[in-house]
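Please read the structure below before turning to the comments.
One protein chain is absent from this view; the other protein chains keep their places.
Presenting chain A:
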Amino acid sequence: MALSPIDSPKPVPAAAKALPAKAKALTILNASTSSPSNASTPSSEGPQDLSEQLNEQVRRNYVTGSRLGEGTYAIVYSGHLRHDPTSLVAIKKLKVNKDYLDGLAPDAFREVRALQELSHPNIIKLYAVFSTRDQNLNIVLEHLPRGDIEGLMQNKSVSYGPADVKAWANMLAKAVWFCHENSILHRDIKGNNLLIAADGEVKLADFGLARTFSDPYRPMTYNVITRFYRPPELLYGARYYGGAVDVWSMGCVIAELVLRHFFLVSNTDIEQIDAITDVFGSCTEDVWPGVSRLDHYIPPAKDNIKRPKPMIYWKQHFGMLGDDGIEYLKSMFVLDPRKRATARQVLDHPYWTNNPKPTPKELLPQAAGGVEKMAEDLKRRGGEIEEGDGRADKVARKLNFADLKR
């Protein structure tokens, strides 16, 4: 397998915050003594082969408890270490996938591989992986009990302001930047994959669609990213793309935090292009050289070239961010992905150091929380049926896996 990048970003004071890259490179995920309670980096002992990980020993370490949530390809349970009921974890149990009965589901594999590489306060921690007798894969993750950003954005009983938005946006931006520095594309950034830890830290989760930056000429699937968050290049069927796709999604999440509703909304992929161009203007060769060469590009009618919304629109809807905030937000929505801000450029923007200061995470507003919140969450997700496309990639994931395999 590929070695972890030794030069991955690291804390400047060489703190034990993250696993040293070197150790990480030599360590394969599970050690039989793995434990999330007594260390933040619980699994770093004896190297084991990936196949060996899926073992009884690890499985017996954990006790599965109540259900926390359900995604497209997994049900997530709360759990704890057998010998320590206070050590909470989340156990993501992959749904049986008939197509992969005698192999590993690709989603799970992506998730494990990506998370193995990434150790950062704003990225969900992976503790262990094990399989059960029915060949289901279980991923043991950091327990993040305070709901997600989408829930927060929609929960009108939680009020928040510019400093709070800045704090959440910054945690998201750091996570995206860290993924990209480690050559990993997330490809499913959205409010409900941004989970909130007990201490208020926002963590990017659900790496089921993640992958490394591709090699030249190696096509990727364009059917990634939940529609509302999908950038124009993917809607136009680009098969060669980069970190800019995640930056677009990040812009959408920040925008909806301000608006308190989804930003670019539509019912089909074609309509999604309209939703985007209504705000940002038509995609033409002028603003985006080469766009007409993308497979699914549809040129706008000559008499219907849309102009981007004027500044007054931004001030009206996003005034909360201030002028600097509007500028940095717009930089994430440049149609041409080559001109879009990179995650690093986003973090370098003066917005972060200008006033107001981001709210310290312990002081961030939070939803009522607890079991009630969980129930409400589940309801919300149940009601929000996005016809066939909510997780547009349910099918795409399987279809495109062949592309992705070497």
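Observations on the structure shown:
Please note the rule applied: contacts are C-beta pairs under 8 Å (C-beta built on N, C-alpha and C of every residue); 3 or more make two chains touch, one makes a residue touch a chain; residues count from 1.
Here is the rule we use: contacts and distances are computed from a predicted model.
Per its UniProt record, the hidden chain corresponds to "RNA polymerase II transcription factor B subunit 3" from the list "Cytochrome c oxidase subunit 2", "tRNA (guanine(10)-N(2))-methyltransferase", "NEDD8-activating enzyme E1 regulatory subunit" or "RNA polymerase II transcription factor B subunit 3". If you put the hidden chain back, the residue from A:92, A:113, A:203 or A:330 that touches it is A:113. Checked against the full complex, the one of A:68, A:165, A:238 or A:326 touching the unshown chain is A:238. If you put the hidden chain back, the residue from A:178, A:314 or A:333 that touches it is A:178. Within the set A:191, A:208 or A:337, the residue that contacts the chain not displayed is A:337. Although one chain is not displayed, its contacts with chain A can still be listed: residues 1-13, 21-22, 25-26, 106, 109-110, 113, 120-122, 170, 173-174, 177-178, 180-183, 211-217, 233-234, 236, 238-245, 288-291, 293-294, 336-338, 340, 344, 347-349, 352-353, 357-358, 404-406.
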